[in-house]
Every structure is written in structure tokens, then in C-alpha cells.
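Not every chain of the complex is shown here; the ones you see sit where they belong.
For clarity, chains are labelled A, B and C in written order, and residue numbers in each chain start from 1.
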Amino acid sequence: MAKAASPGADLGKKGMASRIWCVLDSNGEPVTLDMDKAAVMHRAGIHARDLRILDPLLSYPSTILGRERAIVLNLEHIKAIITAEEVLLRNPTNEHVIPIVEELRRRLPLQTLENGAEALALLERTDSKKSGRKSSVQITPFEFRALEVALEAICSFLDARTTELETSAYPALDELTSKISSRNLDRVRKLKSGMTRLISRVQKVVRDELEQLLDDDDDMAELFLTRKAGSSTLTPALLSNFPASPVLGSKLSAVSRTKSLASTHGSDDDVEEVEMLLECYFMQVDGTLNKLNTLREYIDDTEDYINIQLDNHRNQLIQLELVLNAATLAMALYSLVAGIFGMNIPYPWNDDHAYIFKWVVVAGCMLCVGLFSIVMAYARHKGLVGT
Amino acid sequence: MAKAASPGADLGKKGMASRIWCVLDSNGEPVTLDMDKAAVMHRAGIHARDLRILDPLLSYPSTILGRERAIVLNLEHIKAIITAEEVLLRNPTNEHVIPIVEELRRRLPLQTLENGAEALALLERTDSKKSGRKSSVQITPFEFRALEVALEAICSFLDARTTELETSAYPALDELTSKISSRNLDRVRKLKSGMTRLISRVQKVVRDELEQLLDDDDDMAELFLTRKAGSSTLTPALLSNFPASPVLGSKLSAVSRTKSLASTHGSDDDVEEVEMLLECYFMQVDGTLNKLNTLREYIDDTEDYINIQLDNHRNQLIQLELVLNAATLAMALYSLVAGIFGMNIPYPWNDDHAYIFKWVVVAGCMLCVGLFSIVMAYARHKGLVGT
Amino acid sequence: MAKAASPGADLGKKGMASRIWCVLDSNGEPVTLDMDKAAVMHRAGIHARDLRILDPLLSYPSTILGRERAIVLNLEHIKAIITAEEVLLRNPTNEHVIPIVEELRRRLPLQTLENGAEALALLERTDSKKSGRKSSVQITPFEFRALEVALEAICSFLDARTTELETSAYPALDELTSKISSRNLDRVRKLKSGMTRLISRVQKVVRDELEQLLDDDDDMAELFLTRKAGSSTLTPALLSNFPASPVLGSKLSAVSRTKSLASTHGSDDDVEEVEMLLECYFMQVDGTLNKLNTLREYIDDTEDYINIQLDNHRNQLIQLELVLNAATLAMALYSLVAGIFGMNIPYPWNDDHAYIFKWVVVAGCMLCVGLFSIVMAYARHKGLVGT
């Protein structure tokens, strides 16, 4: 780790074509550096493949990768590399990243407690524990403080996006329900498509990353960089305690070799601590996902409702049209009768006028009303027209 | 644990801005205290992160968390912290929480048996077992009695909500089936959206919490606070039984270190007891979820039915309209004939009157009926109009 | 187990408010007893929580629970507790339960072989095996004989319900396809809703119970009551064989303690036997579920088909209507011409009569046919009306 000073020299030789990174160590002072790929790879001890994940041009999905000497974080706009001593943050000038730099500056130094009371309570608790069985967990390691800041930032970022979406979606849906218009439909379509993208982003973080980490103790142990850095010297020391018993020693190592990585890289207590940290943010993102899913269900239900509503509306329109058509038909019959008598062909009983006119008018009227009544009665009998 | 008396002093210094908690110990006497965050964290020995889960303002999903010295419960309105000696219940004045306080008061003391017969039977059973291999499980530990009360309360709460929903949903659906109106549609939409939310709440409890706990023996062992409290002293004692055999001792510890947490924190029997407790409430919530799913399927089937029904209704309406249109067309033809003869243009055979009028009327009538018959026959031939 | 005689006394004190149980032991003779909760709990050695699962008033989902000294079965109407010596069956007077009592009576005694040939073959097989490596599996334990009867009963019960449903569903669907009427729609809706409920019941048994048991060797070992009853004395005996080798003994016990329950409660061979038993009924229920799923797919396909069919029918209706409308329009044009000449306003060329009348009639006719042709050609050109 003594080579951390050299990349500056490398940079001088290569020119300034590379990208800007913000580096914070445990003092919490952000230093903005202009490093090329090789310098970053060298500084953080990661492979070129892993660095490519943070490339803003390639749209890699959200990831938390535990590597040999670093945690590679790619959570939406937060693209960072966390080592045991420092945090490298890409694009520190991005408007969403600036508050994270602020938060890191505030929380990375060891005095991370928010108010005096908490500090007091915690110290007391720590005291009470010191006499108990666990005396080594009083201070959260550097990498976890950095990881917590990043997770907190991404969780509240996603939650804020969700709340924004909710405040615009629910009124839009209610408006659509009361009035179906192309404008409202288009607005809801845009909201839905935004929601779909947000759900997939949240799910990517919650399900594919946090849940997977939580499910796999080895992967969680991988995140414990401080412990890993120390463990390489630990095991020989442990073995040297039993110099006279080679049988046991090798047996122990055989057993531990057959065990998963967890036991090599960190004890179960450490894993438990990472687990509690991740669990907490997992629940928060899960709550956000719940809200989004409720919104999705609401949109789907509204769509179903609108579909049935439109169908029902149409049927009622056609029912009224049917009544109008029946009336038109009845009148057409009357008109036909009138038309027949309006022909310019003379007929024998043309002379007996007065009473015939009345008869024709009354008979036509009865014919008209009769036809209309028959059609409507038939429709009502068949259940086509409501009561 | 001797510091449990100090938070009162802390409170005095901080003012009364914090929240009200109800504390019950194994005497079952509820004491309402006004504690701030630090006091609660101190008293229950939990982290600030875990306490945040119980914040009523942040809508965290349902959770059962096993921590070092406490179980953190966030089940809908039940927000509690259970330690090995006491239960801390948030918002004891909430109308849904009051009966839980009552139940805790009744069941937390050791005399938890409901009627004499059960007590008798249980004692006999306990006797018969004492001579058997398991003599240590006669009394359910404090934390499990508290957990059982909380689970029972949340299960019956969710079941009651489900029953309420069912009693209003089924009649509403049947009414909608018999008469599709906007009012009925809107009512069903509201019920459906309520059902969706209830399902997601029940699923959260059943699938994500109880099922996950049941699947993971370690997590269940985590809940056994009493055992954990005792185990720290147990292991050294066990080892001290073999002072002369360091090989075996260290081997044993090596083996146990490679084992999961379960063996350290509690024997398999304990896990079995927690499992039986959780299994029982899991099944109850699962039954509730089953009811809700049946309701959901019923709603979906009803919607499909209504859609087909509406479509079928519309087709029948259009069929009738078609018949009316055909009749209108036929009459229009007749009217046309009459109209032609009604023109004020004189024509040669205007004089031979009597028989021509009859011919025209009869011919027109035949034309009219003929056209109608042809159209209807065509429609029937194509299967457009039913028999 | 000597207390099995006492519940009668308990009953006397409590009155007859409790429920009727049918008890069968290995003699196969059913005894109907009126036992209250405490008596049953005492007799079967189960917890009140487990007994509540069998309560007919609470609708718990299907369950197979392996408990310390009993298997608790809640499979639809079969509500039973199986111990290593007897079967307790709830509601023996239920019409579906009576044949199960009959079957238990016939099969619980050791002579379970159906016909001579099988018995002969089995005996020979047993002989041939006795000389082989496994000589202890010739007799199925009591609890498995009882479990097999219960599983067989529930499997054929569900299969019979499925067959009933199939025989009524397929004709109803084909009838609906040929004629879409409200009556047929309603019938299919009822069948579908019945199918949904049956699927959820079968799935509950197959997926959530049998599959889960098969996936978990420990849970299967839990069912081996006879073995469990014997194992408590076995382990000390085993250990006492190595009195001179404390190192090995404790090592063995350490190893076995770290092992899952399976090795303590029964060897792998036993688990294999339970597995084969359950596997067989799992496959049977799986076959039933397959049938139901095929039916569901058929119903869904039919619904899709009906929807497209209805839509297509409507389009054809509207096409015919369009033709009629076009004809009406054309005639209206002709009528209009006739109406114009029918006005009682004298016009100059009123006198040159004979040829004008013909001209008007012919021109009107051509106008009428022309308009109709243009409209139809346009519709055909746009692909709105088929060839």
C-alpha cells in the first residue's frame, strides 16, 4: 500500500485524457484527482474488468462486488471503489454525487455519532459489553462506514424518486378514471413507463444485489476488507501455537480448508455485522419496492376498470342507438304509408275524403307505435335493453 | 443488564420530545414510559438502525429480526422489542394495540394455562416426560410467550380484515354480475384495490418473514434469547470437563467453530420448539392468504365473465340493429317507389287508374318484403344472425 | 403410555361438550370415543396448538406435521393423529371418512397383502433379501401403514373430484364454443371457479406438503415414530460399547451432534422408505394436478377463442350493416330526387312530360347505383369489406 503515492507520476506521463475521481481517506478530506484507468486499477488493486463496470458510458446494471482488496460499487449514479483505507468516487461533480461526498466527509472520520446522547448511550453499551464476550466490535471498520453512506444515499435517492412518482401518478389515475381522454391516457402511459423503469432499477438493487449478498455468507465475508487484510498473517500465527502437535495442526487446516471461505476470511460475528448493516438497507429498499408494486397494482386495476367502463359505456350507447333505430323504423313505416297515399296515381275512393284522412292518420300512428312497441318488447324480452 | 434503571435519568436531561413506550416484564404489569431513542437503544441493547425500523413515520415492511440481545418486531401496528426479561411496546394507546397489552399482561406471567383441564393434562404430560429424555422444556421461555402473543394478535388481526373484506366483496361481485353499472364497477374496483393491499401485507408477513425464518435454522436459533444469554458461560464450562485432553478440547471447539451458529447458540431441540411455534402461526396466516387468493381468483374470473358478457351483449344488440337496418332499407325501397310515383311530372298512363294503384302497392310490398328476406337470409347463411 | 386409560375419567368431569374421535390400534378395531381437547392432547402427546389445526371450524390448510410422538394429519376431510400405536380420527361419522375407517380396519393389522400371489412373491423376495444386506425392512411400521391409507384416501378423493369436474367441464366448454349464451357463460364461470378452488386444494397437498416433505430429509425422518421411540435408548447403548475409548466416544457424539436430526432419529434407509412411500402419492397427486392444469389451459384457450370469435362476429355484423347503410344512403339520394320533383312548386318544363319522367327515373336509378358502387369500392379498396 506504500505505492499509493506513485500514480501521480504515472498521470504526468499519460496526459489528462482520463477521468476525474474524488478520493477520501479516513480523515474525510475529499481530494479530487485526475487519474487514468491504470492509475485507478493500481491504486485500488482491482482488475481492468471490474473497473469497466464503473464506466459511465457502458450502462452496467447495479452491482456490489467484493474483490480481493476493494469493494466495487455501481449503484445508479454512485460509482465508487472502497478499499480498506480510502474511497474513490467517480464523477464527484455530478449533482447527485455532491451530497454523498459531503456525507462521506462528515461520517468517514471516527466521530460519526450524531448527538451527544447517542454517543453516551453507545459508549455505555460498549462499556457493558467490554466485560461481556465481544470486546472487538465497538468501532465500525472504515469500509463499512463508506458502504453505509453509499447505501443510505442510494436508498433515499430511490425512495425520493418513488415518492415523486406517487404524487404525480395517483391524481393522474383518478383524473383518467373520471375522464378518459387521449391526453390523460398519454400522461398515464408515460407515468407507467417511468414506473416500470424505476421498478426494474429498485429490483436490481434490492433483489439481485442486496438479497444475493444476504443469502451468501461468503460474499458478505468478502466485503470485510480490514479483516481480510489482517487474516493472511493470522492463520500462521494460529498454527504456530501448536508447534508440538503437527497432527492436530494439519488436521485443523484440513478441516478449515474444507470449510467455506467464511471461516478463513472472517469469523461469523463479522458476517453478522455486515448482515445487520445490509439487512437494514434491504428492508428500506424493500419498502420502496412495496410502494411501487402497490402503485403498479393500482395502475393495472385502473386499466382493467377503464376497459370494462369503456365496454359498458359502449353498450349503453348502442342500446340508445337501438332505441333510436327502432323509432326511425317505426316512423319510416308511417312515412311509407303517407308516401303511398301521396302518389299521383288516382284511386277510386279518392272522393270520400273527410273521414278517410282521419282514418289513415290514426291507423298510421297506431302502426308506428305498434311496430316500435314490438321491437322494444322483443329487445327487453331478450335482455338487450335494461329496465 | 444492571443498567436498566439508568434511562430514567437520561430522559430527564433530554426533555420529553421522545415517544411513549409500554414496558412489561415477567410480572405482566404494564408500565408506560416516555423514552427517547438513546434510552430505548440502551435498554434493549439494539442498534439505532434497528430502532429506526419501528419508527411509525417510516413505513418499513413487516419484519421479525433476531438481534444479539433482543427480537425486534415490526408487524403492522405491533411495533415491539422483546428482550429476555421484558417487552417494549410502542404506541400502547393505539386502539389495536390495547388488547395486545391486555393479552401480554394475562399471559406473560407463568400461569398461562387457560382452563384447569388443560393445565392438568399438561402437567401430567410434563410428568411423563420428566422421566423421558427431555426434562428441560416444560416452561416456554419469556421471549417466546411474548412472541406468541404478538403473532397471535397479528394473525387474528389480518384474518379479521380478510373476513370483513370477504363479507363485502362476494355480494358486491354477484351484484355486479347481475347488473353492470358504473356504481357497481367502482365499488368492486375499490374492493379489489383494498384486497391487493391486504394480500401484499399478509404475504409480507407469511412469505417474507415467517417462511424465511422457518427455512433458516440459524435465524430461528437467533430468537432464543434466554439460551443465548446462558450459552456464553456454557462453553467454557463444557471445555473444563476435559482439562487433561487438550487435543480433544481444541478439536471439539474447532468442529463447533466450523458448525453454523445453531449449535453454538442453542441445541436442535430449542430450534424445534421455535419451529413448532412459528409453524403454527405460519399455517394460520397461510390459511388467511389462501382465502384472499380464492377471493382474487373469484374477482378475476368475474371480470373475465363480465368482459365476455359485455361483448356478447353488444353482439346481440348489433344483431338486432342489423335486423332493424334491414327493415329500414326495405321500407326505404318501398318509399322510393312511392316517391317516384309522387313526383309532379305527368306520365302517359296516368289515366288508367284503378288497377295500377293496386299493382304498385302490391308490387312495392313484395319488393320490400323480398329485399328484407334476402338480407336476412344472407346474414343467416353467414352465421351472423342466430337461428 | 400407561396413562392412555385415564382420559375417560377426565371426560366424566368435564361433560360431553367435546367431540367424537375414532381410535384404531394395530388390531384394527375402531373404537368411537368422546374426548375433549385435553384428553386428546394427553393421549397423543401433542401440543394444544397442533390440535387446533384439526379443528373443523377453523379452516386450516392441508398439513402433514411430524411431532415428537405423533403425526398430525389435516388433509381436507381427513383430520387424524397418528401415533406409533394408534390412529385417532376426527368425525368418523362423516360420509367421506367412513370408508377410510373401513380401510384402516382392513390394513392396520399386519396381514396387509391383497392376494396370495403378491404375498408369495413378497415373502420370497423377503427371503432372498434376508441373506442380503438389509434384513430389517420386511414389515412396514404401524404409522406408515396408517399414513399410507390416509394418503391413498385423499389422493383418490381429489382424483375423483377432478374426474367429476372434467366430465362436466369439457362438454360445457364445447357447447359454449358452438353457442355463446348467458346461460352457457354462467355455467362455465361456475365450473371455472370450482376448478380454481380444486387446483388450490390439490396444489396445497402436492406442492406445499408432499414436495416439502420430500425435499427435507429431516422432516421425513420426523415421521418415523417407531424409530424415534426406540432411539432414545439406542445412543447410550451404542456409546457403552466403547467404554475404554472415551476419546472416540465423545468424538463420535460430537460428530453426531453436529449432524442433522436424520442420523439421530433414523438411518438413511428409513428415510428412503418414507421417501418411496411419499414419492408414490406425490406422483399420483401430481398427475391429478396435471389434469387440472390441462383443463385450466383448455378453459383459458377457449376464453381467448371466444373473445376473438365474438370480435370477429361483431366485425362481420358491422360489415353487413355498412353495406345496408350504403344502400340506404343510395336510396335516400334517389328518394331525394323524387322528393324534389314531388314539390308542389310549379316549374317551367312541367309540360313536356312523357320523356322527362323516364329520364328522371333512369337518371335517379343510375345515381343510386353509382353512389352505392362508389361507397362499396372505397370500402373494398381500404380492405374494410372482404372479397
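Here, a residue touches a chain if its C-beta (ideal position, glycine included) is under 8 Å from a C-beta of that chain, and two chains touch if they have at least 3 such contacts.
Because the structure is a prediction, the values reported are computed rather than measured.
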Inset, instruction - Please state how many copies of the single repeated sequence make up the complete complex in this structure file, given that 3 appear here. - result: 5
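Operating definition for what follows: only the chains that are shown with their structure count from here on.
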Legend entry - Innermost chain, where centres are averages of C-alpha coordinates: B
Inset, instruction - Give me the rotation angle that lays the C-alpha atoms of chain A onto its copy chain B, rounded to the nearest 5 degrees. - result: 70
Legend entry - Length of the line joining the C-alpha centres of chain A and chain C, rounded to whole Å: 35
Legend entry - Junction residues of chain B - those touching two or more other chains: 251, 255, 307, 311, 314, 318, 321, 325, 328, 332, 335, 339, 342-344
Inset, instruction - Could you pull out which chain B residues touch chain C in their complex? - result: 117-118, 120-122, 124-125, 128, 132-133, 242, 245, 248, 251-252, 255-256, 259, 263, 268, 276-277, 279-280, 283-284, 286-287, 290-291, 293-294, 297-298, 301-302, 304-305, 307-309, 311-312, 314-315, 318-319, 321-322, 325-326, 328-329, 332-333, 335-336, 339-340, 342-348, 375, 378-379, 382, 384, 386
Inset, instruction - Going by the contact rule at the top, pick out the chain C residues touching chain B in the complex. - result: 3, 6, 10, 13-14, 36-39, 41-42, 45, 47-50, 52-53, 58-61, 63, 65, 67, 179-182, 185-186, 189, 192-193, 196-197, 200, 204, 208, 232, 247, 250-251, 254-255, 257-258, 261, 303, 306-307, 310-311, 313-314, 316-318, 320-321, 324-325, 327-328, 331-332, 334-335, 338-339, 341-344, 350, 353-354, 356-357, 360-361, 364
